[in-house]
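Below: the structure, in structure tokens.
A single protein chain has been removed from this complex, and every other one stays in its place.
Take a look at chain A:
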Amino acid sequence: MNTTFRTLMGACALAALSAGAFAETITVATVNNGDMIRMQGLMDDFYAKHPDIEVEWVTLEENVLRQRVTQDVATKGGQFDVMTIGTYEVPIWGERGWLVSLNDLPDSYDIDDILPAIRDGLTVDDELYAAPFYGESSMVMYRTDLMEKAGLTMPEAPTWDFIKEAAAAMTDKEGEVYGICLRGKAGWGENMAFLTAMSNSFGAKWFDMDWKPQFDSEEWKTTLNFYLDLMNNYGPPGASGNGFNENLSLFQTGKCGMWIDATVAASFVTNPNDSSVADSVGFALAPDNGLGKRGNWLWAWNLGIPAGTQKVDAAKAFVEWATSKEYTALVASKEGWANVPPGTRQSLYMNEEYQKVPFAKMTLESILSADPQHPTVDEVPYVGVQFVAIPEFQGLGTAVGQQFSAALAGQMSAEQALDNAQKLTEREMMKAGYIK
């Protein structure tokens, strides 16, 4: 008996040691946003399903993360096994063979359930290169009390002219209430995300079919002048330094009548713990000009597996779990439906409980109204709504954004900013070989 017991104990110890020895550790690089942080708190569910996998997190600020993962994937550094990447990176990296295809995820994962607009942006030559974790578009968030006071009613799908009229009516500079808050801080993911999406609704485009820059077009002139006019007359002071967080802070403290920005902001501005205007916020689609395109963007944070990893199977198991329908249900059961990562699966929007969330409908409609394959009124040679999916865009977008931000700060005229943008884009596109 004693010998049997000892043998059993020995076998158990050996088994435990072997499990420990064979437990595979994967490193996940991620951004610091509410959804990602929430997932880190729900890892017990993953460990229960995959006791042989351990997950180490590297959480970084978005721009730092982008630089780190690009560096790692391009040099095959192998520091990360799963990377959080945006819709801009996925097609470029997928095309270069830097990412592992996810086409072989099991049927139970239900790839077809992913919203087509999002899925298309992550697919190159029929290969899905990343799984969306959360998706977003942009929309109008407005103060219902101020709108009522102004004697106006926000339509579900407003025009830019209405936005201007409402901004004028809501502005009370002495009371430090500004009709509209928009991004002004320079950067391809800052002011240029907004202005590129806005320009689509004005019929403008970055390039024609011969990759010739179009900042000298009448449409861009109208877009930029409209934006500057809106911001200079009805925007907050110092708007050229405002990004998402600055505008969020202004809106939450009651200083903005309207704010056009990421749909993810809806959960922040309606949270009574952080927002002083939580009970008087309404939502509408991003504005248009009747040309068939709205001024909203499309973005998703996705989980991709770099081709350099040695732990593909463990990485896939994690990606499958984190972007599954079951994970959505898990978040809902622990944190409520309002905290479920939005914008990726059709089944979520068919869920009756989720439909009760105040911003769910508008988020979905905004996502569905964006078309990354055909982002502009005229035909263009690129994909991407608020970006152009070419490797050169990060640098170009930021350089052009600096010109437009300077125009907003009053350092140069709109004409001068557009002229500079045209010249610098032409030069870079020639250097990169797009223009022969």
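In this text, contacts are C-beta pairs under 8 Å (C-beta built on N, C-alpha and C of every residue); 3 or more make two chains touch, one makes a residue touch a chain; residues count from 1.
The rule is simple: contacts and distances are computed from a predicted model.
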item: Name of the absent chain as recorded in UniProt (options "Cation:proton antiporter", "Probable glycine dehydrogenase (decarboxylating) subunit 2", "ABC transporter permease protein" or "Heterodisulfide reductase subunit C"); value: "ABC transporter permease protein"
item: Absent-chain contact - pick from A:T27, A:T171 or A:S217; value: A:T27
item: Contact residue for the chain not shown (choose from A:S275, A:N296, A:T309 or A:T344); value: A:S275
item: Per the touch definition above, residue among A:I85, A:M147 or A:V264 touching the missing chain; value: A:V264
item: Absent-chain interface as seen on chain A, which is shown; value: 27, 29, 31-34, 37, 40-41, 56-64, 68, 71, 75-80, 189, 243-245, 248-249, 252-253, 255, 262, 264-265, 268, 273-276
